[in-house]
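A selection of the complex's chains, in situ.
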């Protein structure tokens, strides 16, 4: 997949904290906030913004992982069903342990979630790199597999978290530290670590090189197989972290958990300024992209002049406009 | 074959063997290296020896197998037969990286950089410097800037490779090979895209490598360089070794004849005595934002007009702007008729053909076979009615292969499998297929061997003989002087001077290319 | 300023039945907003459970809700968020797909999914003389789907009716068309088909018709889609009966909720809509030609 004629020169991220290359999505974000305020002043209320940003945390965290995968020249369509699968496994494990371990089942469950995520990511990575299958197809396949597994585990129904754990686990989504909701803190931490890895370590360079030009990377002694596989593993870890934050919000895993997240995730990454064909990744742009998507949905709920049937159309139009702003700002 | 080379100064291979008998194991020895692609043999039974501190040149016609040999030595390609020895120990490399670990590095003929990454990132790709596990960008940028400056390249290490000129990319590639201490550095036509100053600097660096007792394998079609540098010269012809000769004993003519296996006539065709015809292409007030400012010139019917200048003078940008490949403004007249060109297509349709200097990224579809590449700009000619006539395409390819002497082992290869020089010839054929009345050729003989150069020059002369105008952009002053009727010299986005006839000397051109107009003109004594 | 706000949160129109829900909800909102100047009904649709949770947050962050009428996408995921709305003091009406904790709802309006399955099954047992081969198409993995299947299985228990195959067709007519074609290819003798939703039945009928097979005696659905009820009225041989599961239950729920806010008689508890067998005799009562469903 390549893009249009005159690929604008994208500048290089200098520092891992912030870079000018990421400014585009932030401009789009600012524009959206202004529009939102004009539509409904409540839009900028602290509660509303905090709700929306908290919510966008899942997609943001997963999309940070996707930035690695896409930057390295891959793609992962399985993230949504992987999230459902990990949530399912985690809840089953926590529920099984709750009687004997009490609230300790929660941290143990988190470890299980992480392990599962790493394993799923590894599976994706190996199929793509060792199996040499176009990532789109490979992860479409595993998407079906993860989705079926969660359906099977839940017997087509839901896997709710044990009531005894529920209250203890709640703060992971609903709690705040210093007034800031925990999911927001988690996603900031994930993004900070990710941008450190992507911009400040050798691995990050390899990732961008593998995505920018496979041959050159290979000739420079970079193992494409290893680099891209690791990107998928990072993606798995991010999905696991998102799933961990997600459990208390919805309290259950169902066969429909995370349906179509993959599209949102990829959209967030691209709106954030990372090219789908690979190369330099833009972590903070991705985070902004995730927030933009969630804000658009929020705006649809808060505004009253769009017919319920046309919400999707307006969202589509806004996304396209956001991309135009982003491109224009370059 | 070597048997008809009976002149005494052409010492046969054995002489070489005796000369090194005392020195023990040499740095690198190849034994019977061969390479086949399917049924096609591109290299057979090549055995050469390189000593530490020796500059060993490999010469041969386009497609002779030089690059293939280098790729075999440096781990990019597996040999079909034969073996390698380093300092007496048998080695084999699965990857280029293994070869690098063993001390062998190759500077590719073709640019191999990730153009979405910066200069510094490319330079250090796969061997980033770190401090406490954190990549040390500042230090890498510093070293990059220093290394590049040594080569006379002053691009910022922070720029994306996609935004820097071809010559600078080549210098980045060269710098990559100089970053670490290798035992053997292989240069595959390193100067093909460089201009005078940079070439000098590079030759200097090669000599300094030799001083540091590093072995150098050096491929070039610029035989003057070979003559200046080489301690030994190995000649390849059609995949086979002709022989290895002590460098300084061979004249350029000797080398050329060894390469082609026959006697060569003059390199440049005689210039026509006829006076240049009518003005054909008139360009007035051409501006390419950021690169070229207010340039006007005229190319006449039957004239070969040269464009000289240093890297970054803006020659490429000027013509890319004129043919609609980048934003530009200009008034253009062709045979007195004003033209408004907004795209390459319109330029082609108007009869202006432009051949890019960057054959690999902009000229050819490397994964595609030869016929579709050849006809891509002139599809209309093969599409008389409803559909493309493949037979006509095949015929056109056969004709082009014959006319431009494109060397290939099979008509089924893809463009990317052609040797560098033959790619260039295919590209030339592609542009001329559109039958332009004004032909603009950016670096016409980049990477082309001496025999084929002569052919191409003759060809260009023939074109203008047919009433076309030809504009040749070249970084080789010799070439411009030998070929052109008149030369414009650009400097910093403007035309800084013009020379013709007797005044076409390297000194004059260099003056105009470097000094500002007054100084230059004073020296030459006014415009011709 | 002292307008009372009633939020209605329902799934987006993702198949015929939910489309009916959206239609009736909007109709109710329009009528009520016109009729009661001091009540404002806001209808919001959500394409997924996650989106619905977000919508709840958004609705209650922006304004104070006096009542919430919700048809949850899924039970588990919406339970806590609805409780949060309840805790802010709103009156809660739950429709169709229930919540996990019934204590949250003030009012529950729903159809009888067990009966949908069981009544259909009983009809088949009787008409086929207690013997025959059946194939079943089910919807998407949800509680409602499970209940209908369970009701059906209970209904044929004890007879010699045999379910040859049961697979998901996601309440989608196109998928049902394919699945039915495949069932027909797989089983040489099928006596009756049950699709647990009328959207799917449409696809089933098309596949049966195209195959030209004569062994299939009955193809039944459920939900009270107008086209199917019309068939019953017309005395269709293959689809002589139907079970109702009217999407208009949302309208009922909205009206009852509003009555709670403006009226004096508080309505609380559970309203379970019956799912009697619709036959040619009573079909006219269930036929609404103007509804989109």
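Each chain carries a letter (A, B and C) given by its place in the written order, and its residues are counted from 1.
To be clear about the criterion, a residue touches a chain if its C-beta (ideal position, glycine included) is under 8 Å from a C-beta of that chain, and two chains touch if they have at least 3 such contacts.
Remember, predicted model here, so these are calculated numbers, not experimental data.
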Complete complex composition as a label formula, though a single copy of each is shown: A x2, B x1, C x1
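Definition applied: only the chains that are shown with their structure count from here on.
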Separation of subunit A from subunit B, taking each centre as the mean of its C-alpha atoms, in whole Å: 46
Where subunit B and subunit C are represented by their mean Cα positions, the distance between them in whole Å: 73
Chain centre separation in whole Å, for subunit C relative to subunit A (CA means): 34
Multi-chain contact residues (two or more partners), subunit C: none
Residue numbers of subunit A (touch at least two other chains): none
Subunit A partner contacts - residues on subunit B that touch it in the complex: 76, 95-97, 100, 112-118, 121-122, 124-128, 130, 133-135, 137, 158, 160, 162-163
Residues of subunit A defined as touching subunit C within the complex: 40, 42, 45, 47-48, 51-52, 55, 151, 154, 156-158, 160, 249-252, 254-257, 259-260, 294, 297-298, 301-302, 304, 308-309, 311-312
Subunit C residues within the subunit A interface of the complex: 12-13, 22, 26, 42-45, 47-51, 53-55, 57-59, 61-63, 73-77, 79-80, 100, 140-143, 145-146
